[in-house]
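For this depiction, one protein chain was excluded, whereas all remaining protein chains were kept in their positions.
Chain IDs A and B follow the sequence of writing; residue 1 opens each chain.
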Amino acid sequence: MAVDVAVRAGRPGVPRVLLQLGRIVLMLVFSLPILFMIVSSLKPDTQIFSDLTSLRAFLPVGHISLDNYRGVFERVPAAQFLLNSVMVSVVTVAVGIVVNSLAAFALSRMRWRGRRIVLAAIIATLIVPFETLALPLVWWVNKLPWLELNGFSLVLSDGWLDTYRVQILPFIANAFSIYLFYQFFSSIPTELDEAARVDGASWFGIYRRVVMPLSGPAVATVAILTFLPAWNSYLWPLMVVQSEAKRPVMVGIQYFFQLNVAWGQIMAYSAMITVPVLVLFVAFQRAFVNSIASSGVKG
Amino acid sequence: MASPAVVLLVVFFVVPVALAFGLAFTNARLISRRPARVVGFDNFVQLFGDPVFWASLRNTLYFAAVVVPVQAGLALVLALLVNAKVRGRNFFRTVYFLPVVTSMVVVSLLWRFIYQPDGLLNHVIRAVSFGHWQGTDWLNNPDTAMPAIIVLSIWQAVGFHMIIWLSGLQTIPPELYEAAELDGTSTWQRFRFVTWPGLLATRTFILVTITIAALSLFTQISVMTQGGPLDRTTTMVFMAVRTGYEQQQTGYAAAVSLVFFVFVLLVSAVQRFVTREKD
Partner (left out) sequence: MSHHRIHRRIAAAVVLVAASSGLVACSSDSSGTGASTADGVTTLKLWTHNGGNAQELAINKQVVADFNASQSKYKVDLQAFPQASYNDAVTAAAAAKKLPCVLDIDGPNVPNWAWAGYLAPLDLPEETFKDQLPSTMGKVDDKVYSFGHYDVALNMAVRKSVLTTIGVRVPTIDKPWTRTEFDAALAKLKAGGKYRYTLDLGTSGTGEWLPYAYSPLLQSFGGDLINRSDYKSAADVLNGPKAIEWATWMRSLIANGYMAQKSGADGTVDFVNGKTAIVYTGSWAADAITKKYGGDVAFVPPPDLGNGAKIGGGSWQWGLSSDCAAKDGAREYLKFSAQTKYFVEYSQKLGLIPGNTAAVDQLPNFAADGKYRVFLELAQKYAVVRPVTPAYPFISTTFQKACQDILAGGDPKKVLDKATSDIDNNIKSNGDYQF
């Protein structure tokens, strides 16, 4: 486990109490806004505003109820949105892990011409923020064909808008994931490959039986780092998803900005879409923190 | 084996980038009855004469110049704090990381309550100063709007980089510290001569990821200030989205994006150059 480095809290002269105090103050800074969200989701709109003036903002006092949550379900098909987001995020993460680790494997393990250029090109894509490409991409995906199973025959269609796939496929290949896998794979000794090769393993066999089983931390890291943007995606689904049957959770926030903004319901909805991720993270936090630590980001 | 990833990147990245490049030299519109025409460098001429563009460039640089060092430094402080063998460090790590797993849209909405004139922050200021200090309308005061966005952005993202620093810290062999301690070094000396050199690779990585994220500032602006007050928070990505989407000037927005790509490339090149010198 982790070694005690850099700050030696136990030594005389080091203001140990101060350090702990610092940790606690920082803990408040990082958690209070989120606590505010959860507490406010239980209060009526008027009380949220009147409580802003005191510590009551962070306490579940006054008129506490689940009315806002009831209101959320009356206003938006929240269960459907949650299901859509789970669907999109899980598929993006799962397929992304396979596709990106395969690419990283080819780049780090196999020797082929142009591999350095491909790696550099992939990393260069990191500098382009998605927002600036969204519009050309809308136009372009709409031109793309798609094979569909119609009865027993495959037919070409152009149905990309308003689907799950338009929310998934553009985000599968991810330069950051490839890079993280590449880094991690490079730290696995190549002697293992050679041993497997002697036993007659193919490249794919090496990938599946040697490299991937050792790459748990990298997989965990990539999973979390691709899950978050998929779960939080907002601008893109706004542009390409029309029906409530395919709409993800973040877009749902817009439903509450009517002429009279329902702040309590916004808080309730925000809590509903945030807390599951928080719980998931807390449950896996030890594994995650350790995995990202050992997946070794080495520049 | 790289082919699926490469094909996907070509289809969903290279093609749209190429389209954006092409569109930048036309007068294409999102909604129009007139076909797009090639207009050469007209968009760029207009762009360089547009004060909003220069404001966007300035703000983007300002944001990055503050966020990159501060967020990296604060993240390192947090990493050192929760790397020590103390009770509850896993708990602290988790709490510091909480904002990272919270969506930026949600975070921006929450912080509006903090920054509004009769919001949480101003009440805190009044309370700790016993009424001597008055806060301001943080997001509507031209002098405080960008700093307010900066604080919120660092708050949201710093936990992620704390974890990266932690990962770097844990790759430093404990024997080095033991040896240093035997030599009777101070805490600061151990940090300066063991920890810091050991974090070389992590440093580069953190520098690059924060810089790229900082230069792409968009969501917070879109939810909280729409570029105001008086263009003090407009950024290049925000400008590209606003002109291309709301104002339907696709060609002009593509030109903004193109200039932005070149700008990011330049910044990255400078960064590479600077870090290489030091190594």
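The criterion applied here is as follows: contacts are C-beta pairs under 8 Å (C-beta built on N, C-alpha and C of every residue); 3 or more make two chains touch, one makes a residue touch a chain.
If you're wondering where the values come from, they're calculated on a predicted model, not measured in any experiment.
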| item | value |
| --- | --- |
| Option touching the unshown chain, where A:A57, A:L133, A:V240 or A:A268 are the choices | A:V240 |
| Residue among A:L19, A:L161 or A:V282 touching the omitted chain | A:L161 |
| Absent chain, residues of chain A that touch it | 45-46, 49, 74-76, 87, 91, 95, 98-99, 102, 135, 138-139, 142, 146-150, 155, 157-159, 161-165, 168-169, 202-205, 238-240, 242-244, 251-252, 254-261, 263 |
| Positions on chain B where the hidden chain makes contact | 1, 4, 27, 29-34, 46, 51, 116-117, 137, 139-140, 142, 226-231, 242, 245-249 |
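Convention: only the chains that are shown with their structure count from here on.
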| item | value |
| --- | --- |
| Whole-Å separation of chain centres (CA-atom averages), chain A against chain B | 17 |
| Chain B to chain A touching residues, read off their complex | 1-2, 4-6, 8-9, 11-13, 15-17, 19-20, 23, 30, 78, 80-86, 90, 92-107, 109-111, 113-114, 118-120, 123, 155, 159, 163-164, 166-172, 174, 177, 187, 190-191, 194-195, 200-205, 212, 215-216, 218-219, 237, 240-241, 244-245, 250, 253-254, 256-257, 260-261, 264-265, 268 |
| Chain A to chain B touching residues, read off their complex | 2-11, 14, 19-20, 22-23, 26-27, 29-31, 33-34, 36-37, 52-54, 57, 99-100, 102-103, 105-107, 110, 118, 122, 125-129, 131-137, 139-141, 144, 169-173, 175, 178, 203-204, 207, 228, 231-232, 234-235, 250, 253, 266, 270, 273-274, 277-278, 281-282, 285-286, 289, 292-299 |
